[in-house]
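For this view, one protein chain was removed and the others were kept in their places.
Just so it is clear, A, B and C label the chains in written order, and each chain counts residues from 1 on its own.
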Amino acid sequence: MLDALSLEYRPEIEHLPQALPSVPRMSLQNDTISLPVLNQSAGDGFVERLGSIFENAPWVAGRAASQRPFATVADLFRALREAIERASEEEILALLRGHPELAFSGTMTRDSVGEQHAAGLDRLSATQRETFDRLNKAYREKFGFPFILCVRRHGRDSILREFERRLNLTADQERETALTEVLRIGALRLDQRISGPDRLSVTGRLSTHVLDTTEGRPAAGIEIELFELASDGPHLLARANTNADGRTDRPLIGDRPVPIAHYELRFHVRAYFRGKGHRLADPAFLDLVPIRFGVAEPEAHYHVPLLVTPWSYSTYRGS
Amino acid sequence: MLDALSLEYRPEIEHLPQALPSVPRMSLQNDTISLPVLNQSAGDGFVERLGSIFENAPWVAGRAASQRPFATVADLFRALREAIERASEEEILALLRGHPELAFSGTMTRDSVGEQHAAGLDRLSATQRETFDRLNKAYREKFGFPFILCVRRHGRDSILREFERRLNLTADQERETALTEVLRIGALRLDQRISGPDRLSVTGRLSTHVLDTTEGRPAAGIEIELFELASDGPHLLARANTNADGRTDRPLIGDRPVPIAHYELRFHVRAYFRGKGHRLADPAFLDLVPIRFGVAEPEAHYHVPLLVTPWSYSTYRGS
Amino acid sequence: MLDALSLEYRPEIEHLPQALPSVPRMSLQNDTISLPVLNQSAGDGFVERLGSIFENAPWVAGRAASQRPFATVADLFRALREAIERASEEEILALLRGHPELAFSGTMTRDSVGEQHAAGLDRLSATQRETFDRLNKAYREKFGFPFILCVRRHGRDSILREFERRLNLTADQERETALTEVLRIGALRLDQRISGPDRLSVTGRLSTHVLDTTEGRPAAGIEIELFELASDGPHLLARANTNADGRTDRPLIGDRPVPIAHYELRFHVRAYFRGKGHRLADPAFLDLVPIRFGVAEPEAHYHVPLLVTPWSYSTYRGS
Partner (left out) sequence: MLDALSLEYRPEIEHLPQALPSVPRMSLQNDTISLPVLNQSAGDGFVERLGSIFENAPWVAGRAASQRPFATVADLFRALREAIERASEEEILALLRGHPELAFSGTMTRDSVGEQHAAGLDRLSATQRETFDRLNKAYREKFGFPFILCVRRHGRDSILREFERRLNLTADQERETALTEVLRIGALRLDQRISGPDRLSVTGRLSTHVLDTTEGRPAAGIEIELFELASDGPHLLARANTNADGRTDRPLIGDRPVPIAHYELRFHVRAYFRGKGHRLADPAFLDLVPIRFGVAEPEAHYHVPLLVTPWSYSTYRGS
């Protein structure tokens, strides 16, 4: 079934000539607020500014308001989380039910519209829509609330895989899982909206580095492409050239979770070595070097370097 | 059946569970002959047995016959080559004209039928046929004889690339090139048909070796696939599992020229490491490791090993 | 002859339990000055503070004083350099003659005492002293001024090698070379004494990084030793343990030029892997991993990482 699906994933990225897959902070909202300003907001202002962090649940911010001022964003998030943890069973259920289904076509909060759009969930094919409709229905029937997933932590195949996996959980397990996702969504929104002295550990990074070991130097000017390898084929996520230090100016994925997925980096090394004056056979032994790897921890740093000569290369998970 | 033939290189190989891409010696003919037996053949027998080495030109063998006995296959080939080198201009032209065009659909020698079939030249699409017709016509008009190529030295894309490259040569250059190809075809046929104390240096080899550097041991039981990467997509050439020494029982390509082409080896390392008890993330950092490389010297040995842990790998052209 | 010598090199470093071979800024003098303060010094104060940058030549600072204020340390150095470049032939000769000989035992400036002490030149054996006396005499006879060398850029063997090399230069070549060394000495003193918005490019760095590729993680807690390999044997320069990121808290050599020399890094990997629960043979395949390398550019960054399993390792000049 997965084969039939082709989520139009993060298309806004692919249109960029030098795609930067990092989702810039505040990309969904222009209203970045500094923590001191937030601390000084009157009660209503505080809730107004933070009310959308948890979907259709301004009461969460309301209950945390009394703990102002917050020294760090982490403190603020902790207060919000505790408000949820202390809520009644009815409030929790209402919170869960306040989320839209995935691929929902009706009215949603501004945040959810943005997140579902970035995940391509508003551009499904007929077959895909059918799959989501079927899963959404089965899920709601079993658990009594919509399937909630922090979609920014998942690649194309991973969203559906999670959907099917969680359909098999018990009610208790799934209630726990759904709340975790609610908190993940909230933490990411908070991280993007509030600038303070700290950042929440909710983003990861994918970076690379190319060393030309015939010269003992960084390889500058190597063209690199990053693909997500989904069941419906490879999807270009980013294209970059190495700078004088053999790195890309920005991380290939940064300032956001690295979606759980299979990836392929492609390094165009033949053009580089030819430009350096190496005499290469035709075809060259190495031309395009592909490195495939999987990401399982969206909040981690994946450093995937390449040490290369015209006749050899190494790669590893670095740091 | 495959074992009994055959240059049926590629498509039918893919159907085999453990494909063996090496073309067995003597695959075209059952009449393998040992050099001593050949040496003792009466004049007619000698020509009869060797007449097909050079396409429609039994006179080549006829002129070499007087030099019997030959101590080595190399000596025999040298005598055949000298017969061609000493031939008159008319004879050379007749020799060249005695070859069929590529993708020719008419009557050909048994050898040519086999060679063109193995290269897929008897199963072209309409578009491909048009291209060949156009090129064949242009070539014959320019040079006065058909385009001759030792197709077993070339991959899918390389045949047409050579065709177009050679169309731009001068008449003198191309006559030289065509004769070289005639000799290459003859040498390969000779190498397959005559068993002597030596082999002509007309075959190459592609091999691999996998080392598990977490254990300092050969990695046994790793599934490997070899693909030719052609402009129309990847084509599976061979599938093998590493043995206790981390090698494949037979070379991935052996006992034949390694076709000029781009290749991809795929090593299924996740299954291996999981089987060894490593706890891997889901998805694993490394799952299928692809190594792409180009072959430019069909008669060379390409050794492409993999040194691998669940988090790193190296490859290089070895020896 | 070199074999007979054993310069007691940088002993202040070796006495530290966790040696930090970086010479801390301002280590020789306590009077660090910020550029703005220097800019506001009255003429006499300016010369007083900078007079010792060039050995016994306060006139250099005096001539640059009128160009105050300096926006950067680089601007200040440029003005000092130009004062020298515009000086008369007699002044240049006096500047060169104002330097002490290497291994001089008489009265020297405070800076020279410190620099020669750090290079061990005040603790020579009788044989070494004889060599220096002989070379100093031959040099002064040939060129008419003492041998000047920025000793902090050189290892034990390199000082004498330079001495002998330069004895063979022509008078013109050597005058040029000596002035370059005067400027190098001055630039290093300036870099240590003036804090401004910039640093002069007069220091280098030696760093390392250890990755455990069985885990795809930095290897923490690996004991590392750095030796200088001189003709009289190895000399321990630094000892450190890798931190959680697989690096040393400070560069192995930093904030100073990396002396031109041969080095050996020793990584104690057996203890690390045993601590990680790997079952190792006795003796282990890898125990102490030595990496030898040479440094030829004192102002460059030498990054020498180790990727290691219990059965394999790689190293390279990184960046």
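Observations, loosely collected:
Simple rule for what comes next: a residue touches a chain if its C-beta (ideal position, glycine included) is under 8 Å from a C-beta of that chain, and two chains touch if they have at least 3 such contacts.
The shown structure was predicted, so the numbers you read here are calculated from the model rather than taken from an experiment.
Here is the thing to keep in mind: the chain we left out touches A, B, C in the whole complex.
Set against the missing chain, the residues A:F77, A:F163, A:F285 or A:Y302 yield one that touches it, A:F285. Touch with the chain omitted from the figure is made, among A:G216, A:G233 or A:G275, by A:G216.
In the full complex, subunit C touches the omitted chain through residues 260-262, 281-290, 292-297, 311-317. Subunit B residues in contact with the hidden partner, per the touch definition given at the top, are 209, 211, 213, 216-218, 245-246, 307, 314, 316-319.
Annotation for subunit A: contacts to the undisplayed chain at residues 213-216, 285, 307, 309-312, 314.
Definition applied: only the chains that are shown with their structure count from here on.
The touch graph of these protein chains is complete, with an edge between every pair of chains. With centres set at the average Cα position, the gap from subunit A to subunit C is 46 Å. Between subunit B and subunit C, the centres computed from C-alpha atoms are 60 Å apart.
Within subunit C, contacts with two or more other chains are made by residues 213, 216, 307, 314.
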